[in-house]
Each structure stands twice: as structure tokens, then as C-alpha cells.
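With one protein chain withheld, the remaining protein chains of the complex are depicted in position.
Labels A and B are assigned to the chains in the order they are written; within every chain, residues are numbered from 1.
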Amino acid sequence: MTTLLETRALEAFYGDFQALFGVDVTVGEGETVALIGANGAGKSTFLRAITGLLPAKGQKVSFDGQEIAGLPADRIHKAGLAMVPEGRRLFPSLTVEENLLIGASGGRKGPWSLAKVYDLFPDLVAKKNNPGTALSGGQQQMVAIGRALMSNPRLLLCDEISLGLAPKVIKDIYEAVPRIREGGTSILVVEQDVGQAMAVASRVYCFMEGRVTLSGPPGELTRAEIAAAYFGTKTDEEAA
Amino acid sequence: MTVTTPTMPAQRTNRIALALRLLLGLVTVALALAPVWAGRADLRLLMEVLSFLALAQMWNLLAGYSGLISIGQQAFVGLGGYLFFALAMFAGVPLLAALPLAALLTALVALPTGWIAFRLQGAYFAIGTWVIAEVFRLSAAQIGALGGGSGISLPVDLARSLAESRGAREVVMYYIAFALGLVSVLLVWMLLRSRWGLALTAIRDSEPAAEAVGVATRKVKFLIYVLTAGVTGLVGGFIFLQKLRITPEAAFSINDWTAFVIFIVVIGGIGTIEGPIIGVIVFFALREVAADWGTWYLIGMGAIAIAVMLIDKRGIWGAVKARYGLSILPVGRVLDAAPPAKPD
Partner (left out) sequence: MVWVNAIVQGVLLGGLYALFAAGLSLMFGVMRFVNLAHGDFIVTAAYLMLALVTGFGIHPAFAVLFVLMALASAGYLNQRILLNRVLGADLLPPVLVTFGLSIIIQNALLEVFSADSRRLNAGWLDTASFRLSEDISIGALPLLMFVAAVGVIAAMQFIFYRTALGRMLRATSDDPEIVPLMGGNNAHIFAIATLIASVVVGIAGIFLAMKTNFDPAAGPARLLFAFEAVIIGGLGSLWGTLLGGVILGVAQTIGAQIDAGYQILAGHLVFLAILVARPRGLLPKM
């Protein structure tokens, strides 16, 4: 399996505050990887650092054979890395369709188009001329995912896409994952819901206090190991 | 992001602060005795310096501490000037009583103008204050009793009521200017040391945070707006007492009473009491050297203001203070000893 994304000893800072301490994560071509961890463990910071929203000058992040650390976010996006941001962040003055179209601004070619997105999320067709923010939470999340797909990414980053949604809606949204992967897009999801993450991912990384405390395929990890890595119950001193 | 840890040992910082405080004290004493040692031209210059110091302290209180960027303070300079002339000439109020009365009336007029201007936010507030100043200027030009567009002079016998001889008049006027400069500094200093100071410092550092801890930011800002209008009107009254003549163009000049004042505050260090003092020195030093360059002098001032914003928007004293933790006029707040780093 070829490596698509690889970070080596990634560090990230908010001003003087260090939020990531030497994080190594790899995502292979065609893989679905999940990052789990409690609030404030550094998962979202990790996404911000690799997408260029947080400055990452001098760091080592390779993507699709290219060194992307320190590049501006729009260049990283054009290299094929798209993100569904936490809280969806739809553009309120744009319609659903305009929100989707803006995702295609980078001009990358590939399988995804308006028609394909509507095919993936048929609920959106009837709403395409509504303002993005007039939709239900689940539908808004579909728009946010569709908007990211419109750029035909090699890797799709999903930040807390199940947050605040009903279980039925979460299930609908996660049903799209296999179809996204079929199009040749790898997926990296950030989840607080460990069960959901284990179900969808081929490998998981557990974050705690800015470090990776555990990683591996879900089948090989025990409940106790995960609880320890998640809450730091046993490895408190090692982590510190 | 800048880190504002003092890089000098505290003892040395304290010694420098003490020396600067001593220097400030000496300068104040020297200014108090100026009529003894200064010639007539120097005295005139000092009056102007002190008037600008007062205007700058007021603009700093408004913009630096309350976040109200006004580019219409000439409204209150001019209004104070015109009210002073009107009170003295038509109501027969003695000159020395007309000044504070004009200031009070200016503050009263600021109540409705503030009520209107506060409907606008941010940069639009700035332009709104300018519109109000223009309304005042155009209205003044329409008032025939005050000379309309060509202005009016203070009758000589009225000026004489201040003191019989010209020399004595200038000494009286000098002490008014001295009081204005001194009081403006002390007023801001004491305000910041009072319970208002905490609210103002909180608003300066972060308005949403100030609101979150229960500061009634809007009310505090409005009162500061009215207070600075009153003091600015007082200075305006004095400026035109000294000039003995007032015209709409001179009274409501945005260049003289706002642009120069902003320059002084910004170059000296906005949001500090020391900033306007340093700024006024820099401004008059520059003017003595370069005023003959005409338009190039003004172009240079605009360029310096832009450069300060691009290089270090804290200005001279702001940068010094952040680097060395110095404070000549401590306001007695822990916040002030080690100002929080502001993300840029």
C-alpha cells in the first residue's frame, strides 16, 4: 500500500502554547483512518496543522509525494487535501448548490461533480436553491461533505462529522463512506464516538494531550488499551 | 506573537523609571516657572504644546482606552471656541468663567451627538463623527451673529479684562495652558487608578472579555465620549482665547485638531499615558525642523503614521514599555506591570 499522507514528529503551536508534541501519523492510499481522543487531545489541531490553517513551517508533512508543511492552505487544498471542518461552516449567504460549487473552485479534475454529489445525497436535490443554513443539521453535514468532495480530493478529512446529530442521521452519513472510497478518495475521520470510529476505520490513532498514545487496526486493540490511551488511566506518567 | 517579558533586571528597570519620573517632575517644575525664564515666543510655543498635550490625552482616552476611534474631535474644539466667544461677547460672562461654562455646554451637546454617533460601529463611527463635525462647521458659517463664514474677533476691551498689560495677559494665558496640560494628564491618570480604570483597561485589552465580566462597556464608552468632548471643548475655548479670532475653517479644522492629534498619540504610543507626552515632543520637534517643507512635511507625517502601524502599532512608548516593563506614571494595576501579549 502506498503512503498518501505522512507526518513525522509533527509539532503545532497556538502562540506560545504547544498543542502537538511529535505526532507521527500515516494514511495509505485507499485507507480509512480514524483519530480518536477526548476533547482537547489535539485531533482538530492535527487537522488544522496539515491543512495549513495553522502555520507548520519547518515541519515534516508529506502528501502524495510532495512536502506540504508550511504551504498556504489554498495550495494544500489544490494538492488534493479537502476538509469538512468542525461545525460544518457552510457559507450562510450562499445556496446549497453555490456551497457545493465553491468546493470546486480549485479546478481539480476527477469523478465528483454536482450530479454525483446529488446522487450520493439525494436529500439535497430538493433543497439546492435554499440557503445552506436553512437545512437540518444532517443535511448541512451532507452539504459540507459534498462541498469537500467537489474538489476531487485524494484525501478527505472529516472533523467531528457526527457531533450533535441523531444516531439515525449519523448512520445515513456514514453510509456514504464506502461510496466515497470507491471514487479513489482516502478518508481520515476525527471522532469522539469511539464505536463509530472503530466501525468505519481500518486503523485508528488515539490522541491524548497532544501525543499519539495508541495506534493500530481496531481488531487488534483491546477495550482496556483504548480506555488507557483515551483517558490516560494507566499511562499517566509515561504520557507526561 | 510577541512575548512581553521584561528583559532587564527589575531593579534596573525600577531605577530607570525613577530617573524618568524625576525628569518628568523637573520638566513640570520648569514649565510651572516658564514665565520667569521663557521669552514671549517660547511662551507661545509652550502654550501650543500644552494645548496639544491636552487634546492628545483626550483622544488617547477615547481611542486608546475606550476603542472609540473618532476623526471628528474638531467638532468639540470648534464648538468650545464658538461657545466661549458667544458667552463672553453676548452673555457678558467673564472670560475665566466663560471657559469652563463653554466646556460644560460642549459636554451637553455631546450627549445628543454621541447618541447619534453610537449608532455606527467601528470605522463607520469614525466617519460619522466627521459628518457631525462638518455639520457644526457648516452651521457656524450660517450664523450671522458669529460672523458667518468669515468669523469673528474677540473685542480688545474684553481681552483686556483678563489683564491690563499684554505681558500680564500672556502670563495668565500661559497658566491656563499649563493647567490644561497638567490636568489632562492627571485626569487620565486618576481615572485609570479609579474603579473606572479597571473597566477601561479591560475594554482596551478585549471588549468582549470586558463585557463577559460585567463591564457595561457601552455606558462607560458613552461617558468617556462626553467627558473627552467637554475637556476638548475647554481646550478649544482656550485656543481661540489665545488666537482672539475664530473662523469656521480654523475652528473645525480636521488637520489641526484631529489629524495632528492622532499623529501625536500614535507615534508616542496609543493606550498609554506617557505616549501622548512623548508624541507631543516628537511632533513639535518635527514641526520646528520641517514645517517649512510645506506639503512634504504633511506627506512625511502621513507616511510616519502608516509606518508606525506597519512596524509596531504600539508606538514609541508602547514598544519601550512592552520591552522593558517601564512605567513612568504607574496606574497601580497588576495588568499594567506585565501587559498581556496581544496576538497580532
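Operating definition for what follows: a residue touches a chain if its C-beta (ideal position, glycine included) is under 8 Å from a C-beta of that chain, and two chains touch if they have at least 3 such contacts.
Fair warning: this is a prediction, and the values are worked out from it, not measured in the lab.
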item	value
Candidates A:7, A:32 or A:51 - the one touching the absent chain	A:51
Touching the absent chain when the full complex is considered, from A:103, A:138, A:210 or A:232	A:103
Which of B:116, B:190, B:212 or B:244 contacts the chain that the document leaves out	B:116
Omitted-chain contact residue, chosen from B:215, B:266 or B:329	B:266
Residue touching the undisplayed chain, where the options are B:97, B:138 or B:168	B:138
Where the missing chain touches subunit B, by residue	63, 67, 69, 71, 116, 119-120, 122-124, 126-128, 130-132, 134-135, 138-139, 141-142, 254-255, 259, 262, 266, 270, 295-296, 298-299, 301-303, 305-306, 308-310, 313, 344
Interface with the unshown chain - residue positions in subunit A	51-53, 72-74, 77-78, 82-83, 85, 89, 91-94, 98, 101-103, 105-107, 147, 151
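In this section, only the chains that are shown with their structure count from here on.
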item	value
Euclidean distance of C-alpha centroids - subunit A vs subunit B, Å	53
